[in-house]
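Below is one structure, written out as structure tokens; comments come after it.
Complex shown without one protein chain; remaining protein chains in place.
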Amino acid sequence: MHEKAKDAVASFVAGRTSRRELFGYGAKLGLGAATMGFLLNEAQTTAQAADFDWQYYKGKTVNLLLNKHPYADAIIADLENFKKLTGMDVKYDVFPEDVYFDKITAALSSGSTQYDAFMTGAYQTWQYGPAGWLEDLNEYIKDPKWTNPAYAWDDVLPNLKASTSWSGVPGAALGGEGAKQWAVPLAFELNSITYNKRIFDKAKVEPAKNLPELVEIAAKIQGSGQNVYGIGTRGSRSWATIHPGYLSAFANYGGKDFEVADGKLKAAMNSAAGKEMTALWVDMIKSSGPRNWSTYTWYQVGTDLGAGASGMIYDADVLGYFMNGGDNKEAGNLAFSAFAPNPKGSSPTPNVWIWSLALNSYSSQKGPAWWFVQWATGTEHGLFGAQKMDLVNPVRNKIWQDETFRARIAKSYPGYLEQYAASSPGSKIYFTPQPLFFNLTTEWAASLQRMVAGELPVSEGLDELAANVDNQLKQAGLG
Amino acid sequence: MTRLEIRNLSKSFGSLRLFHDVGFAVAAGETLALAGPSGGGKTILLRLIAGIMEPDEGSILIDGKDVGGVGPEARDVGVAFQNFALYPHMTAFENIASPLRARGTETARVKERVTEVAALLKIDHVLENQPRELSNGQKQRTALARALIRRPKVLLLDDPLRNVDAKLRYEMRLELPRLLAVADCAAIYVTQDYREAMGLGDLVGILRAGRFEQIAPPAEIYTRPRSVEIARLFGDPTINLLPCRPERTAEGLQVEIFGRPMPLPLHFAAAEGRDCLIGVRPEHVSVGLQNGPGSLPFELNAVTPLNVRAVLFLRDAAGTELLATCPEDDALAFGRGHHRVFVTIDTSRALLFDRENGQTLALPAAAQPLAA
Amino acid sequence: MASKISGGAVLRAAARIIVLLFFLFPIFWVFLMSFQTNQQILRIPPSIFFTPTLENYTALFSGRLQTASGSLDIAFIKNLLNSIILSSCSVLIALILGVPAAYAFARFKFRLGENIAFTLLSFRFAPPLLVLVPLVAYFQMIGLSDTYIGLIWVYQLICLPLILWIVRGYFEDISPDIEHAYRVDGHSWAKTFFKIAIPLARPGIAAAALLSFIFAWNNFVFALILASADKQPVTVGALAFVTSAGIQYGIIAAAIVLSVTPTLLLALYAQRYLVEGLSLGAVKG
């Protein structure tokens, strides 16, 4: 019937608009109070029905913006099921990651209604959320009118749920008081070591137990005459260089990015622990990293590993996972190892990257969009992705316990499950959430590049970085 | 009947005033030769008449109708441009046919006319060529043919012989009057060559410093120039100009040149007591080997034959130079020069100019002013 | 004497070879790469001996690529089509708008004429990002976002000034008397413009069109920000070959080769005008 009116009614039923607003809106659409009343009754009846009505938005079309990624491939592969389930249609744009976030930024900042829902990382929500571009999904998840009871939000790993929610107050803890759920996790990656067994055997080395050892072993591989370099890590002038291996190790050494006091942030990268760890890291890149490290994104790190150009990587575990299959030269030779860099005997503290789904707050059809997000992050699609596609690592306990999935991983990716079991308890986001994340973290990467290039010593470099960061925080009114 | 009339025409570019308050009229079948130094606005005047430019002030009438604001396409004017302005992407035939095509003349008729005009101009053998395949002479004739083909009311020729070689120029100078006569239009012929102007124009106009200094038939321009400049420009060899001051004496009006008083006719009285230049055409200087009454001794420096006349270069004791002409046969008597001769000057046919502004002060009695 | 001349000639010939090597070797190398598999490309050290494969091209044309992490959809042919649509429409419109304007600037001295000409040229020199960022929002408002029309409009900023500048120069080189003669013959202004001015300026127009086609084709940042996946040209589309299953070097190479082809064909077609047409009105012809 009147689709817009239906939307508006549903929104009222969900308690998100007042009755006056609803009827005002109906009048705008040219509907009398009687018609609106009828629609309202119909909607409430539907919502109160015991079973969740997947067909509620039948005939609608949801527009998605997706990153070119195996996770997106999994969604696309399973879309027919969603369409059948809901009677809705889905349209999507896929962009390569190099420009993906810039596309989102461009779309959201112009108030575009082009995309209803999109893939995002958790860090990005620290910008998009406070900017008012995202819906707080708590309002949907926690309301049975909007969310299927079978959705089982509690089944999602708690660290991930926390890592995707934030109050928007700079420096306030993730998932803390007043936190809004800016996005729901789709799948995630944590950072550990993936190594090439063939190369390791030839060089007669074992996976490292800590960072100083890692530096040594990387150098040994480099010098083993196999025409490979020791260890792959990202190095491009981007925030993405900091968040995988580097920050995992940094956190493991007890380093912190910021100190928070009285709602003000203060740079803390230049702590003694931070300097110690960074010095080792810089040495490692210098002696046994890729030669053009400063242009390396995860694509190069992965490609080198798969092509047998590097001995190992300290990066996302799923990157090793992706490289262990297909027609990659080293497929089948890769092995996985959890990693706790601090020799003083702590357990792993991998920083995580969470691909999530979020709702555009400018969207004119949030209902249908939420229907989609709910489905895509639900158990059913998760299982499909984990068993048949590469929706790894899954975000739900139930899927990790799924035998089919476990058997598949154990068979094709030896050591992966063990690595995961050791890594996951300590895995979460170790950054302090604040809206200048990308700005300041990119600066961190640039600073690291200069240290690796030998343009300035590590200690001085971190001090300079901290001063610079403090200055920017002050300018923005956060420091 | 007056075909083209220009009234009070003015045109300037920024602060540069090209001409001011210019007017003249040309009848059908008549040719006005426009001469004058380059940059004098001759080409601009043609453009104004053709409608390519619009004047600042004044009007242009063709057959009595003011064509101000009428586009060039509707003025019925033919133009032959100095640089030919042929259409490089069309054959000579199409170039010539263009004015007819514009009027929707039927194809058969176009062919007939083009062939006719091309034959007249002796370019019928190159009609299928593109302009770049034509010689300069052929280009020039093609441009002329294009201007003539429609038998326009007014024909404007912008120095059409400037870019062609000497031989062709000579030929065309003989041919053009015939062509213009056939065309039966009011023609304006712009040239920098004064002999060309004298030879081709029924009227010659001299445009200098934004004004017509004189518009008159060639003979009048020669015998009654409006200024010393015109006198100097028209005449080959150049007129002799000598500073003098006419005085009234007991013997009548006299002027002292070459240290000797010479009589002047009374109609020169207006110049009495003024600083003048006396202009004596070389043909009014007679040279002989014998001393006679009133003759002056001169050194004959050189004798140069010029067509059927010879030019004699003379110098007096003070070193003042004088040119004279005589029939070439007579000149044989003088050998190669460098000897003494005796000269008589016919001051009765001399011209007197104001030494300050070059205006003609008095004209020879023999030539009566022509009726306006 | 003779040996001295031939010495210079040898030197010049050598210089020509070096120049060609510098400009063509990278293209030659990429051309070779486009016939290699990723494994062959990643060999160390690189080698020019390999068994050629067409799989990169097959993947681009069929739109599917088998990778480590399953098959990958490739919209490259669609991107190529988008590039062709965007570039040729932009150049066409820029010609329709620009040639008359160039003619006006070349032939008439009119009030504000030079100002208008400079303003138009200055659009070419504004930093694209400066206007692009707010433009996204305005496009959103007026419904031009993610439309070919919107993109083609923005592409005018690349094409139009270039066409204006080059074609104007060319018009200035043509004697206006040729047009005057045609007018005097009795033809209307419009007929003169189409039958004389435009045909005579053809080399200039062709050269300007080719250059602006190249610049439109090569544009990256406009399309990056304004185009959805549906409308994006090859420059942005080629980024898609950097995938989670590794960087598809062979496909990238093949994509580069394919993306150059249309422009190259156009350039070969227009080559006789190219040099002749860029005379810029600088020297009296």
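In this document, chain identifiers A, B and C correspond to the written order of the chains, with residue numbering beginning at 1 in each.
Heads up, the rule we're going with is that contacts are C-beta pairs under 8 Å (C-beta built on N, C-alpha and C of every residue); 3 or more make two chains touch, one makes a residue touch a chain.
Heads up, the rule we're going with is that contacts and distances are computed from a predicted model.
**Student:** Among "MoaD/ThiS family protein", "NADH:ubiquinone oxidoreductase subunit M", "Carbohydrate ABC transporter membrane protein 1, CUT1 family" or "Multisubunit sodium/proton antiporter MrpC subunit", find the name that the UniProt record gives to the complex chain excluded from display.
**Tutor:** For the chain missing from the view, the UniProt record says "Carbohydrate ABC transporter membrane protein 1, CUT1 family".
**Student:** Quick one: which of A:T86, A:T432 or A:Q449 touches the chain that's been left out?
**Tutor:** Considering all chains, including the one not shown, the answer is A:Q449.
**Student:** Just the residue numbers, please: which parts of chain A touch the chain that's not shown?
**Tutor:** On the side of chain A, residues 101-102, 105-106, 109, 126-128, 130-132, 235-239, 290-295, 304, 309, 435-436, 438-439, 442, 445-447, 449-450, 452-453, 455, 475-478 touch the unshown chain.
**Student:** Since one chain has been left out of the picture, which residues of chain C touch it in the full complex?
**Tutor:** Here the touching residues of chain C are 12, 15-16, 19-20, 22-24, 26-27, 29-30, 33, 41-46, 97-98, 100-101, 103-105, 107-108, 110, 113, 116-135, 137-138, 153, 156-157, 160, 162, 164-165, 172, 189, 207, 211, 214, 217-221, 234-236, 238, 249, 252-253, 255-256, 259-260, 263-264, 267-268, 271, 274-285.
By definition in this document, only the chains that are shown with their structure count from here on.
**Student:** If each protein chain is taken as a node and each touching pair as an edge, is the resulting graph a line, ring, star, complete or other?
**Tutor:** line
**Student:** Name the two chains that are joined by the greatest number of C-beta pairs in contact.
**Tutor:** Chains joined by the most C-beta contact pairs: A-C.
**Student:** If I average the CA coordinates per chain, which chain comes out farthest from chain A?
**Tutor:** Computed centres place B farthest from chain A.
**Student:** How far is the middle of chain A from the middle of chain B, if each middle is the mean of its Cα atoms, in Å?
**Tutor:** Measuring from centre to centre gives 93 Å for this pair.
**Student:** Rounded to the nearest whole Å, what is the centre-to-centre distance of chain B and chain C, using the mean of the C-alpha atoms as each centre?
**Tutor:** Centre-to-centre distance between chain B and chain C: 57 Å.
**Student:** So what's the Cα centroid distance for chain A and chain C, whole Å?
**Tutor:** A distance of 39 Å separates the two centres.
**Student:** On chain B, where are the residues touching two or more other chains?
**Tutor:** Residues of chain B touching two or more partner chains: there are none.
**Student:** In the complex formed with chain B, which residues of chain C make contact?
**Tutor:** Of all residues in chain C, those touching chain B are 175, 177-178, 180-189, 196, 199-200.
**Student:** Which of the residues in chain B end up touching chain C in this complex?
**Tutor:** Touching chain C from chain B are residues 47, 50-52, 71-75, 77-79, 81, 83, 85-89, 98-99, 101-103, 146, 150.
**Student:** Can you list the chain A residues touching chain C in their complex?
**Tutor:** The touching residues are 68-70, 73, 93-99, 102-103, 106-107, 109-114, 227, 299-300, 302-303, 306-307, 309, 319, 322-323, 325-329, 331, 389-390.
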